[in-house]
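Let's look at chain A:
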Amino acid sequence: MDKNTQLYKQLYSIRHFETLLLENFPTGVFHGTTHTSLGQEANAVGILSHINEDDVVVSNHRCHGHFLAYGGDPAALFAELMGKPAGVCGGIGGSQHLHWRNFYSSGVQGGTVAMAAGMALAEKLSGKDAVVVDFMGDGTLGEGIVYECLNMIALWDAPILIVLEDNHIAQTTPSHLAIAGDMQKRFEAFGIPTTRLDTSDILEILPTASRLIEKVRFVRKPQALIIETARLGTHSKGDDTRTSEMLTRLWQTRDPIAIHGARLSEQDREAVEQEVKEHLGSAFQTALEMEGGGS
Partner candidate 1 sequence: MSSKSPVTVLDSLNLGLHQAMRDDPRVILLGEDVLDPYGGAFKVTRGLSSQFPKRVLTTPISEAGITGIAGGMALRGMRPVVEIMFGDFTTLIADQVINHLSKFQAMYHDRVRVPVVIRTPMGGRRGYGPTHSQSLEKFFLGVPGLTILAPFHIKGFETLGTPGKLLYDAIAALDFPVFFVENKTQYLLKLMSTNDLQEYEVSQIETAGAPAFPFYKLALRSAPKAQITLAAYGYMAHLALKAALRLAYEDEIFCEVLVPTQLSPFELAPLFDSVNQTTCLLTIEEGTLTLGWGAEVLARTTEVLGPSLKVARRLAATGAVVPAAPDQEADCLPGIEDIIVRVREMA
Partner candidate 2 sequence: MDKLTPIKIPLLNTNEPDALLVSLECKEGAPVKQGQVLAVVETTKSTGDILADKTGYLVGLRYMEGETLPAGEVLAYIGETPDAQDPAMPPWSGKDTLQLEEVNQPNGLRITTPARELAIASGLDLSSLPHGPLITQQMIEKRLSGQIPPQPQPIPAGEKRILIYGAGGHGRSLAAMIRKLGNFEILGFLDDGYPSGDQVFGLPILGGSEKLPELAQDGVRLAVNGIGGISDLQVRLSVHDLLYQASFFCPTIIHPTAFLEESASLENAIQVFPFAYIGTEVTVNFGCIINTGVIISHNCELAPFVNLSPGATLAGGVTVGEKTLIGMRATINLNVHIGKAARIGNGATVKANVPDRGVVPAGSIWPPRR
């Protein structure tokens, strides 16, 4: 399979997983809440294509895309969301609190930045060359602990890449109502070199991500990457106050699956989609048949 097709498969896998999730929620097979990564798939795939086995990934409430791009098992994730003992965290963590290998996520804004900072410092103090990648959102910038940790990350040279996925909205609050001043300057105020990307195209994300991760790995100092992106779905379920015009426009111009899919022939695209649908359909089925998870 050529590179583009491979990438499309990864992107589409996340897209389809989240779609299946949203379609099946009303049937009651999934419990609790979830925060889907629709529109942000390229960020996850683009950045996590460049990490190695010992690197650590920390994510937030919107973590499915990161988890799957990291290599997490979709059946285990479905099962976790179904509340089954065979799920990623035995049904205890649910959608927001996942841990597998070196992947960790949690649902309190800002708290994960501290966790990631500590992890990076631990990796550094033990003399390893691992990198910690931490995903946060624009809304996270409201939390004080973020600034406390940016300060210490810079002060102590934590080997961390902070990826801020700026989808311009935090739940139902657009960023212009929540963020004063400049996002990039916040990081730079602490002396953390910051790169800004405004794209939903994976081929534009990949080289930047590669460069930044290498830099963190070898220079052993922090970097920040702000990716302007689009959240194509609701915050969790049913909570989207944006107008339908706006959403349509976003779907038309900022859909990473459409953008990258256009590079493949229709035939190849459909073949990949079919494969993914079968694979995820079967993962879903497997999870359904697993024990436990009462209603």
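Candidate entries met the following condition: all candidates are chains of the complex that A comes from, given by their letters.
Quick note on the criterion: a residue touches a chain if its C-beta (ideal position, glycine included) is under 8 Å from a C-beta of that chain, and two chains touch if they have at least 3 such contacts; residues count from 1.
Please read all numbers here as calculations on a predicted model, not as lab measurements.
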Point to revise | Touching candidate for chain A, same complex, options 1 or 2 | key: 1
**Study point:** chain A residues touching candidate 1 - in the complex, by the definition given at the top
**Key:** 56, 88-90, 92-93, 97, 99, 104, 106, 108, 111, 113-123, 125-126, 144-145, 148-149, 151-152, 155-156
